[in-house]
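These notes concern the structure reproduced below.
Just one protein chain is left out here, and the rest sit where they should.
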Amino acid sequence: MSARRAALAATAFAVAGACASFASGQADTRRSGAEFMSPATQAIERDDTQNPAMLWVADGEALWIRKAGRAGRACVDCHGDARISMRGVAARYPAFDAVAGRPVDLGQRVDLCAQRHQQAESLPPESGPRLALESYVALQSRGMPIAPPADPRLDAWRDRGDALYRQRIGLLDLACEQCHDALSGRRLGGSVIPQAHPTGYPIYRLEWQTMGSLQRRLRSCMSGVRAEVPPYGAPELVELELHLMSRAAGMAVDAPGVRP
Amino acid sequence: MARAIVSVPPAAKRGDVIEIRTLIAHPMETGFRADAEGRRVPRDLIRRFTCRYNGEVVFAAELFPAAAANPSLVFHTIAVESGTLAFTWEGDNGFAQTETAAIRVT
Partner (left out) sequence: MRAPSRSDGTRRRLLVAGAGLGAWLVVRPAAGASEDLAAAIRAYTGGADARPGRVRLDVPKLVDNGNSVPLTVSVDSPMTPSDHVAAIAIFNERNPERDVARFALGPRSGLARVSTRIRLATSQRLVAVARTSDGAHWSDAIDVVVVLAACIEGES
């Protein structure tokens, strides 16, 4: 990557960070995980012709218009053009689902829609079609500020997520905040520790060699500290995501991201 | 059919050197990995890529297990005439896929 493009990339990321400054005038020190990657990986994320996540986006775009389920209905039949109807949606998830009586994240929402409104089979967590639709919807919020809904039904869940973020877990007896608040920017092994903002999800993770959700990433971290890993869809994972999105409020969505 | 993304400038001047970018979804399973039970995951690779410009091969690649998953190939060709660029990926387990793109050369 040329020095000039590297400088432009650094400027673009810095501007994105600065735009998330609070009204108080205090400098916003929050940075997307993308800023902790090498310039080469940043270049892949910023190029839609080279970002492997765009393969899933393309799949999502195709699935959006495909009729499915016993209802024989496509997403487009209810939602219309995703570029309009899904604009800003990913930025305000997780959201409360009245029928389920709990908050759901974007992947769960896609699955619930498929089951309820298409009368289709469930889309399992981390499955190709679910990640494809999640990526396609998340793309429609790219560049927009994360905007957690001011819904009091979310409060208790978000507070539990906050507590989980600070709770030591696992054989390594580590809490998220110990690495991601106190030690971000420093190194764990050869890797730089990011701040754990969920701005880029779902992501193409080089370690996985495929696309994955925030729930997968949280489970990987918990496994990494040798803690018991909750199953996909567990309430703790949604609680943590609620907290992380609240903590990242105002930061720009940079989905679908590439991460090491 | 695997998802593929091909980027070709839709138009070019005769004689221009154009850059073509390709990306295709494929696990590129090396055959060296083991699953959680310790069983070797069988090799499943894209082996060959060919770009034909109005039928003539202008670029080809042979890929090995060291090629990354969801392989990307970026290469160049001279815009000689209007027509069709055809991109073919072939590999293990009968994998064969062709994508095309039109180019207008003035």
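Order of writing sets the labels: A and B. Residues in every chain begin at 1.
Keep in mind that, in the parts below, a residue touches a chain if its C-beta (ideal position, glycine included) is under 8 Å from a C-beta of that chain, and two chains touch if they have at least 3 such contacts.
All values derive from a computational prediction rather than experimental measurement.
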| message | Need the list of shown chains touched by the one chain that isn't shown. | response | A, B
| note | subunit B residues touching the chain left out here are 17-18, 30, 32-38, 40-41, 53, 56-69, 71-78, 80
| note | Interface residues of subunit A toward the undisplayed chain are 37-41, 43-44, 188-191, 206-209, 216, 219-225, 229, 260
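As a working rule, only the chains that are shown with their structure count from here on.
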| query | So, what's the distance in Å between the C-alpha centres of subunit B and subunit A? | reply | 30
| note | Listed in rising order, subunit A residues that touch subunit B in their complex are 49-50, 52, 54-56, 58-59, 204, 209-210
| note | subunit A partner, complex, touching residues on subunit B are 3-5, 7, 21, 23-25, 27-28, 68-70, 72, 74
